[in-house]
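Apart from one protein chain that is not included, each protein chain of the complex appears where it belongs.
After this line comes chain A, so read on.
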Amino acid sequence: MNNMLDITLLQLISAYIFIIILLAIVRWRKIPREKEIIIATLRMTIQLVLVGYLLVYIFENENWIYSVLVITVMETFAVYNIFKRTKKEMNADLKKIIAVAMVSGTLAAFLYFNFIVVQFSPWYDPRYFIPIAGMLIGNSMTGITLGVSALIEGFSSRKKEVEAALMLGATPNQASQGIVNHAFDSAILPTINSMVGMGIVFLPGMMTGVILSGAGPLDAIKYQIAIMLGITGSVSLSVIIFLYYGYKTFFNKRAQLKL
């Protein structure tokens, strides 16, 4: 963090002008969103400040327990967030599967990424461990959220197709193939799109961070490529695990569509 530009508190506060502008616009257009905007801004600020202090502490007191604790909190929050953001009703089995898919998919990608691709040491070095975990978990969370919605929506809008296939002797797996494939597709599409725009439309997360912290752009790009691939792996793995088990919760033991 040697030649990184520091901004003063006053400069930082001046950035809140963007929120003021936003608030002015919604008030002028009479869009009832003021409360949400203020809450979101406050949460963002408070959460980041707290996390900042937390990270300072964790970076200064490197310990595998802290790293593991942080990733546990992230996973828990991600799973909870998927439940909250899915507007449609979910049964208990589906929730269980979401949690298992989220944790096992991201962890598998995370372990491969850390021990085979990046190989930092010690393995719990919070400077790598935490941001990498954050990116894999965050993207898988978005992917599964999209997948869950597409799956539930597919089973409700294409119920007749599923039933017609079952009546012809299809297994639940065969009968839901179209829905599952569509859900997979919509879940990974944002990740694929972000690879397409990578470097041209945005220089995201890790790369910005690495450049800001003083490393050369080429080093930053190597990290960015690696992390993009890692994210893709993590998203596809967790989404496919979710879908592989998730569609089954829509059927009962007698291969009948529930509901």
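Note that in this section contacts are C-beta pairs under 8 Å (C-beta built on N, C-alpha and C of every residue); 3 or more make two chains touch, one makes a residue touch a chain; residues count from 1.
Methods note: contacts and distances are computed from a predicted model.
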| item | value |
| --- | --- |
| Per UniProt, the name of the complex member that is left out, chosen from "Dihydrothymine dehydrogenase", "IclR family transcriptional regulator", "ABC transporter ATP-binding protein" or "4Fe-4S dicluster domain-containing protein" | "ABC transporter ATP-binding protein" |
| Omitted-chain contact residue, chosen from A:170, A:198 or A:226 | A:170 |
| Residue of A:12, A:25, A:65 or A:255 touching the missing chain in the full complex | A:255 |
| Touching residues on chain A - with respect to the absent chain | 160-161, 163-171, 174, 178, 254-256 |
